[in-house]
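Missing here is one protein chain; the remaining ones are kept as they sit in the complex.
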Amino acid sequence: MDITIERLERLAMLRLGGDERNALAKDIAKILDFFRQLDEVELENVEPLFHVIEKGATVREDMTRPGISREWVEGSAYRVVDGYIVGPRTIVGEERESHQ
Amino acid sequence: MRSVNLINRPIHEVLEYIRGSPELLIEYLYRLYERIERYEKILRGFITIRPSEEVIREAVEANREGKALAGIPIAVKDNISTAGLRTTCGSAILKDYIPPYDATVVERLKRAGSVVIGKTNMDEFAMGSTTETSFFGPSRNPWDLSRVPGGSSGGSAVAVSAYLSPASLGSDTGGSVRNPAAYTATFGYKPTYGVLSRYGLIAYASSLDQIGLITRDSVDAALLLEYIVGEDPMDPTSLDLKVSGFYRIALNMGEKTDFPNASLIAIKEMWEGVEGDIYKVVMSAIDKLVSSGFSYDEVSVPEIRYALPAYYVLAFAEASSNLARYGIPIYGLKEDPMNLPWDEYYSKVRSMGFGREVKRRIMLGSYILSAGYYEQYYLKALKVRRVLRDKLLPFLRRGYIVSPTMPVKPPRLGEAIEDPIKLYAMDIETVVPNLIGSPAISVVAGFTGSLPVGLQIIGPPMGDKDLILIGRAAEIIIGYYNMSPQI
Partner (left out) sequence: MKLKAVIGLEIHIQVNRAKSKMFCGCPANYRDAPPNTNICPVCLGLPGSLPVPNKEVIRKAVMLSLALGSRLNNHVVFVRKHYFYPDLPKGYQISQHRGPGMAPIAVGGSLEIEGDLGAKIVRIRRIGVEEDPARITYPYGDPVKSPYSLIDYNRSGVPLIEVVTEPDLSSGKEARSFVEKLLTLVDHLGICDPDLEGAFRVDVNISINGGERVEIKNIGSIRDIEKAINYEVIRQSALLMGGGVVKRETRHWDPIKGVTIVSRHKEFEEEYRYFPDPDLPATPLSKEMIEEIRISMPELPWHRAERYVKSYGLSQYTAKVLVSRKVLSEFFEETIKIYSDASKVADLLINDFLGIVNSRGRSFNIVKARPQHIAKLLTMLDRGIISIKIAKMILERVVINGEDPEEIVMREGLIVISDEAELEALAERVIRENPKAVEDAKKNPKAINYLVGQVMKLTRGKADPQKISYIIRKKLGISANSSLQ
C-alpha cells in the first residue's frame, strides 16, 4: 500500500490518535480492495457521467439581493475585532514544516 | 367541544379536522408533546425539540390565517438548515451551530402553514445506515427497542412511526430515507435528483443528495409535495416538476379503483445477498400486486454488482470535499485561534469535532481525488454510473424496478457498525436510484416476526407522480400503511 496515514491526514487536515490510526489502517486496506472491484468492469469506451443533470447548471442574472447581517457573524464567530473575524496565524506550524 | 383522537392519523385526515379549528389543533399538538415526553427518552428520535408554547403559538397563527397546512407540525432532519434553530448534522463539530437562514424546502413548508416541531437524529453528516454514528447517541426502532431504526434519517423515521410528528423531512444520498422507512413501516420517498431544492441541505455528496419525505402513507407525501416542489433559483441543480392536482388522485384512489397496469421488473443481481425471511415477505407482497393485475418480470443486469463500490467512491470523494469547510472559526466547534498556526488549528478542531466514520470517509475521499488516483477510482466510478444509467433507463421506460428495500433485518444496536464493508453492504438495493438520478419509494411489504420489511419501487427520472401513485396502489393492495408499533 503506497499511501501513508500521514499523507491522508495532511490531505484531510486531520490528526489521529494512535488507536484511531491502527484501526483506520486496517479498514483502509479492506475498503480499497472493495473499490478495486471496479477494475473488473469493461469501461474502455465509456464516457464518465459527471452529472445526471444534462442541461447544465442554471445561471443567474447579474443582480444583487440582500445578504446576512454582521450581527449573525458576531454572534457566531469565536471572536470579532472591529468587525474582522479573528483567525489563526497564517504561518505554517513548525511541527508540520518537517513533513516532506 | 368534541374531542377527536387524531394521533396515528395521516396528515390528509388530520387536516379535515383542524382546518378552521384551532382548538382541535391545540389539543392535537398537546397530545404530540405528551407522546414526546413519554417516549423520547427511550427512542431518542430528536436532537432538538422546540418548546411547545412556541410551536403551538405559530401553529395557531398559521391556522387562523387560513394557511393550507393549517399549523401541521413537521420534524426536520438535523442536516437541513432551520433559521434560528440549532442544526447539528448529528456531529460535535456543529453541535452549537445556529443557521441564519432556512432551507428552501423548510421555507416553503412554513409559508404553506406548517411548523417545525424539532430536529431529528441522524448518522453524523448522513454517513451511515443505522443512525449509530450520531454524536448524540443512537435512536431506537419503535418496533423493537433493541434494534436500530435504520439510517441515516433514523430519527425522522422514529418520529413518524412512533407518531411524535405526523411527517418528517429526511435526506437520501444512498438510501437514507428509504432504509429507515423500511425498518419502521413508514412510507419513504426519494425524489428524482433535482426535484426538491438542495439549498439548505447540508451536503454529504452533492451529486447524489436529495431531501426526502417520511410519512404515514403515500397520500401524505403527495400532499406535502405540492408545497415544496418547484425550481429554486438558489439551487443550480434544481428542476421544475409540476404536481398540481395529483394529490387529489392519490387521495381518491381506493380499493375499488382500477389500478394502472404497471409492469414490475426485478433485477436478479439486486436480490443477491437478500436474507431468506426478507425475500419471502417481499415476494409475497409482489404476488399480491400481480394478482391485482400488475405484470412481473425478472431480468439480469450484471453491472449492478458494481453499483455499491461506484457509489461509495463517489460519495467518499464528494464528502471529503464538502466537509473541507469545517474547522473555520466562523461557526461550529471553535477554539481560541490566538497563536496557533492555521494548520494546527484546523486539524485540532476537525479531529476533535468529527467522529470515526466521518474521518475515515474524508481521508479516503481525499485520497480518491488526489493526483494519480482520480482516474483510477473517481473517473471509473463515473463510467460505471453511465453504464448503469444506460442499462436501467430502458427498463424504467416500460415499468418499475422492484426489490426489497433492505437485504437484511434491522441490525441490533452495535451489531453493524464494526465492519465497514458489512455496513456498506446494507445499501446494496438503495444506492442504485441515487446513482442514476431516479426517484424511488419504500412501501411496507409486510413483517418478519414483528420486524417491518420494505418493498422498494424505482421509477424513471421525473416520473415521481406516477411512482407515488403506484406506491398508493401498492399500499392499498398489500394492505399495510399507516402502521403503529406497540411501544
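We just call them A and B in the order they show up, numbering each chain from 1.
What we mean here is this: a contact is a pair of C-beta atoms (placed from the backbone, for glycine too) under 8 Å apart; a residue touches a chain by one contact, two chains touch by 3 or more.
Note that this is a predicted model, so its numbers are computed, not measured.
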Residue of B:Ala182, B:Ala203, B:Ala310 or B:Leu364 in touch with the missing chain, whole complex considered: B:Ala203
Residue among B:Ala317, B:Met406 or B:Ala440 that touches the chain left out of view: B:Ala317
Missing-chain contacts mapped onto chain A: 11, 13, 48, 50-51, 53-70, 73, 80-92, 96, 100
Positions on chain B contacted by the hidden chain, ascending: 79-81, 87, 89, 94, 97, 99-101, 103, 198-203, 205-207, 233-237, 317-318, 321, 323-331, 337-339, 342-343, 346, 366, 369-371, 374-375, 378-379, 382
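FYI, only the chains that are shown with their structure count from here on.
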Centre distance in Å when chain A and chain B are each reduced to the mean of their C-alpha atoms: 24
Chain A residues touching chain B - in the complex, by the definition given at the top: 3, 5, 8-9, 11-16, 20, 23-24, 27-28, 30-32, 34-35, 37-41, 43, 46-53, 57-60, 68, 72-73, 76-79, 85-96
Of chain B, residues touching chain A in the complex: 97-98, 100-101, 193-194, 207, 231, 233, 235-239, 303, 305-306, 309-310, 312-313, 320, 324, 327, 329-331, 334-348, 350-351, 354, 356, 359-360, 362-368, 370, 377, 379-387, 389, 420-421, 424, 436-437, 461
